[in-house]
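The next block holds one structure in the form of structure tokens; read it before the comments.
All protein chains but one are shown at their positions in the complex.
To keep things simple, chains are lettered A and B as they appear, and every chain counts its residues starting from 1.
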Amino acid sequence: MSVDRGGRDADVDDRSRKWPGVAAIALFVVLAAVFVGAPFGDAAGGFEGDAGITASIGYSMFNIDAPDAIPSEGFLVSFILIAVVLDAALDGAVMLATREEEDERSPGLASDATDRGPERVPSTDGGRPVGDGEEVDD
Amino acid sequence: MVPIEYYLLLSAAVFCIGVFGILTRRNALLFLMSVELLLNAANINLVAFSRFHGNLTGQTFSLFTLALAAAEVAIGIGIVLVLYRNFDDVDVTEATTMRW
Partner (left out) sequence: MVYEMLTFGLFALVTIASSLGVVLVRDVWHSALLLGVALLSVAVHYVMLQAEFLAAMQVLVYVGGVLILITFAVMLTRQAKTDEEEVTNV
């Protein structure tokens, strides 16, 4: 528990938790004071509408005007936007998960270029064996 | 029906616990879990107000939040695995390469 790893592990237990704990509790007190004191009006008696809740969620998600749906807003534009964002997330996950050949470091978060040898310099000459310049051997 | 203040207090408590987790832990996976707690607190608020007002906007919006949380966790897991691969650790204080 008190393994010295840069001197940071020893104070995870008590000292470093003190001020975050105070901050979290203070935030909760402020939020609770606001929530208890705020006027919210009267609650609705429930969802009004003949269509089911799940069916009405479908209607609101695709901007379908059903006459008996529970009132809601339309979410078609945000549906399309989030679909695009999820595609971008998929591409990002694939980019992070891909590792190059004979390279133990991922291209996404390679820390520095100094420990990469000269053989990692990408060849810009099409790879043909040339005589001039320094020889990039590997 | 449970008054809405109780749901708001529950949501505030879960939110503050998530903030506390982000502020104290140094494991990157605990960051992800704390962010999940924050998103769940927001979802509780949305669903509670949806029931309170008799309007389905909150439920539909929390469905979108659910999908975005799943995508965020997928990206976060990828980042954590790359962090572990490059630094042999998931401690977020170890990765100081980009620190100025």
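As a working rule, contacts are C-beta pairs under 8 Å (C-beta built on N, C-alpha and C of every residue); 3 or more make two chains touch, one makes a residue touch a chain.
Treat the numbers as computed from the prediction; the structure is a model and nothing was measured.
Every shown chain that the unseen chain touches in the whole complex is listed here: A, B. For chain A, the residues in touch with the chain missing from this view are 1, 3, 5, 9, 12, 46-47, 53-54, 57.
The chain not displayed touches chain B at residues 1-2, 6-7, 10, 13-14, 17-18, 20-21, 24-27, 29-30, 32-34, 36-37, 40, 43-44, 47-48, 50-51, 59, 62-63, 66-67, 69-70, 73-74, 77, 80-81, 84, 89-91.
The rule we apply is simple: only the chains that are shown with their structure count from here on.
If you average the Cα atoms of chain A and of chain B, the two centres end up 10 Å apart.
Residue ranges of chain A in contact with chain B, taken from their complex: 8, 12, 16-17, 20-21, 23-25, 27-28, 31-32, 35-36, 40, 43-48, 53, 56-57, 60-61, 70-73, 75, 78-79, 82, 85-86, 89-90, 92-93, 96-97, 99, 104-106, 108-112.
Considering their complex, residues 1, 3-5, 8-9, 12-13, 15-17, 19-20, 23-24, 26, 51-57, 59-61, 63-64, 67-68, 71-72, 74-75, 77-79, 81-83, 85-87, 93, 97 of chain B touch chain A.
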